[in-house]
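After the C-alpha cells below, expect a handful of questions from me.
Removed from the display is one protein chain of the complex; every other protein chain stays in position.
Per-chain numbering from 1; labels A, B and C assigned in written order.
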Amino acid sequence: MTNLIKVLYFARLKESLNYSTEDMDLPAGVKTIAQLKDHLAKRGEAWATLFNGQQSIRAAINHALVGNDAIIKSGDEVAFFPPVTGG
Amino acid sequence: MTNLIKVLYFARLKESLNYSTEDMDLPAGVKTIAQLKDHLAKRGEAWATLFNGQQSIRAAINHALVGNDAIIKSGDEVAFFPPVTGG
Amino acid sequence: MSVKVQTTDFDVGAEVAVMRLSSANIGALVSFVGQVRDFNDGDNVTSMFLEHYPGMTEKALSEIIAQAKAGWSIADATIIHRVGELKPQDQIVLVLVASVHRQDAFAACEFMMDQLKTNAPFWKKEQTQNGLRWVEAKASDEAARQRW
Partner (left out) sequence: MSVKVQTTDFDVGAEVAVMRLSSANIGALVSFVGQVRDFNDGDNVTSMFLEHYPGMTEKALSEIIAQAKAGWSIADATIIHRVGELKPQDQIVLVLVASVHRQDAFAACEFMMDQLKTNAPFWKKEQTQNGLRWVEAKASDEAARQRW
C-alpha cells in the first residue's frame, strides 16, 4: 500500500534545497509533520540545517496551517516554509 | 466709548431668528458669553426660547469654541450655533 | 498637511496617489470615506444640506490635524469635507493619513474622524419623506471623542 503525498517548499527553503515540489511515498512510521521533518532532516546537510529541531519552519496541510502534531494522510498536499511576511 | 462686535447665527438658530449676522454695540454690563445670551433672550419670544438657560447653544469667539465664561472684547466675532454634526 | 472645504466631489484614488508618492518613507496610508446614507433615524433621506461656518471650519480642521500630529507619528494628513447640497451615496468626507507604520496611521485617522464629528462647525439638514429637519448631535459621537 502506498501513501502518496505532494510536498512543497517555499522562499528560503526552496532556495536552500534547490527544490520546490516533489511527490513522495510517505515512508512507514511517518505519520505526523514532526515525523516528516525528522525524515527530511536525514537527506543531507542542507536538509538537516533546515529541519533538525527547527521550530521556525511552518507547515501547512491542504492549504491550512498546522502544528507539528498534525496527521498526514494519503493524497495530502504538505508545504514547508519560513514564517510569513505579508502586507 | 463703543464696543462694536459682530454676531453670527448658524443652522436652526439662523432659521428661527431669521437672522444670520449683525453688528452690535456691546451694551454696558455685557462682558461674557453668558451675559450676551441673557441680553439676546430679552429680544422677544423666538430669542427667549433659544437663549434662556439654553445650555445646548454653543458659542465661538474669533473662530474658537468658548464656554459661557469667555470674555468678549471690542472687535470680536461672536457666533452662536447648535451642537455640531460633521463627518 | 492639507484641509479643504468644498462643494465639489473628491477623488480618493488621486488623493492617495499624491500623498503616497510624496515620500518613499511612507509605508502605510489609511483613509476614511463617509457616504451620505439614504436612511437616518427611521426615515428615508432624499437629500441633505450641509451648512458650515466659513473661516472657523478651516481653522477647526487644521487644529484636528495638529492634534493628530502631536499624538502620533504621522508623515502627512488630509481632510476634505464637502458642504452644500448632497444626495444619498454622495461622498461627504475624506480623512487620509500617511505614516511609516500602520498602527499610527489607523489610530490617527480614527482620532481625526472622532474629533471631526464633535469639534468642527458643520450642521446637517435632511430632506425626508416627513419634511425637512436638522440632524441632532449624537451622544455616541461625544463619547467617541472623549475616549482619546
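Just so it is clear, a contact is a pair of C-beta atoms (placed from the backbone, for glycine too) under 8 Å apart; a residue touches a chain by one contact, two chains touch by 3 or more.
Here the structure is a predicted model, which is why all the values come from computation and not from measurement.
The chain we do not see here touches A, C in the full complex.
Checked against the full complex, the candidates C:T7, C:Q35 or C:N130 give a single residue touching the omitted chain, namely C:Q35. Residues of subunit A that touch the chain left out of view are 8, 10-12, 60, 63-65, 79, 81-87.
Summarising the interface, subunit C meets the missing chain with residues 11-14, 16-17, 20-21, 24-35, 37-39, 88-89, 91, 100, 102-103, 105-106, 109-110, 113, 144.
The rule is short, and it goes like this: only the chains that are shown with their structure count from here on.
A straight line joining the Cα centres of subunit A and subunit C is 49 Å long. Averaged C-alpha coordinates give centres for subunit A and subunit B that are 74 Å from one another. Each chain gets one centre point, the mean of its Cα atoms, and the points for subunit B and subunit C are 27 Å apart. Among all residues of subunit B, none touch two or more other chains. Taken residue by residue, subunit C touches two or more other chains at no position, since every residue touches fewer.
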